[in-house]
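Before I ask anything, here is the structure I am working with.
In this view, the complex is presented without one of its protein chains, the others remaining in place.
Up next is subunit A:
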Amino acid sequence: MGEGGLTHLAAVASPPAPPKTRRIPASGRRRKPILPRVWHFASFGAPGVLVYLCFVMAPILISFGYSLTNYNPFNPPVKFVGFDNYRLLFTDEQFLTALKVTTVLTLIVVIVPNVLGLGVALLLDRKGRLYNALRSVFFTPVILSSVVVSIVWSRLLDDRGPLDSLLRALGIEHPPGWLSDPDIALYSVASIVSWQMLGFCVVVYLAGLQGVPSELLEAAEIDGAGPLRRFRAVTWPLLAPSLTINTVVLLISAFKTYDYVKVITNGGPGSGATATIAFNVLQTGFDSNHVGYASAMAVLMLVVVAVVTTVVLNFLRRREVDL
């Protein structure tokens, strides 16, 4: 073998260096160019971002803009009034009443379906056809239109409706004015909203209950824990995420209650007995044409909902973390 042959061997043993182009990553796949990657993510995100900007952010910003004016589409010109609308809100008896009504309604709608929903879910957390059927029964109101529910309940609770007729037949000559007594009407409306939301809570709690490991419950039982202790020590802490979901959803739903009030009582009886903030916003904006003032109410409501929801969410999440 001559020198030339060695050279040839050396050439075979050490292959020529690759051409200086792009580096191939360790995985063996080529790194994609940055710009197409941005385009890739943008194409996924754009529709959502566009919808969010157009239908959430833009209306909020426009509303805030309106809230700083005296805008009335039927009484031009529009004038900038700064924070006057906000200042007026805090001396407006109707708005303060609406704030009170919304707070009471929210408290009821957050607490009642949560408590009853948990109870019903515990009862229905068993196997068998009957339980499946009962779950459907409890969930049915959730899928009904709130307007339909409102019409049906307003007929049932009417002074000459079946409930009062039954009470009269039982000897109660003057049944409560469910929708006509200003001191009762709000509780009636809140009960109707709670009734419809109950099924939602039941389903969420049932899902949570099915996620509780049976080994933990069995272990607790072996350790001598009774049903109540097992619920308190094992089930309830593990239901924390369900409680968070239910509370936040109910909180937001209750704050923006409009449809039930509009259909059942139209804000009455009388001046504002059941008028929520959302109801007042629509009335002020569309009936009285005071879009600027109504926008101030809407913005304030948004802030209140955001603050309350954030606080509640943080509190409930911390509880989940502490488990």
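Just so it is clear, contacts are C-beta pairs under 8 Å (C-beta built on N, C-alpha and C of every residue); 3 or more make two chains touch, one makes a residue touch a chain; residues count from 1.
Criterion: contacts and distances are computed from a predicted model.
*Asks:* One chain of this complex is not shown here; going by its UniProt record, which of these names is it: "Aminotransferase", "phosphoenolpyruvate--glycerone phosphotransferase", "Polar amino acid transport system permease protein" or "Extracellular solute-binding protein"?
*Replies:* UniProt lists the chain that is not shown as "Extracellular solute-binding protein".
*Asks:* Looking at the full complex, which residue from A:S146, A:Q196 or A:T265 touches the chain that isn't shown here?
*Replies:* A:T265
*Asks:* Determine which one of A:G48, A:P76, A:G128 or A:G224 touches the chain that has been left out.
*Replies:* Once the missing chain is taken into account, the touching residue is A:P76.
*Asks:* Contacts of subunit A with the missing chain: which residues?
*Replies:* Residue positions of subunit A that touch the missing chain: 73-76, 92-94, 154, 157-160, 177-182, 185, 262-273, 283-284, 286-290.
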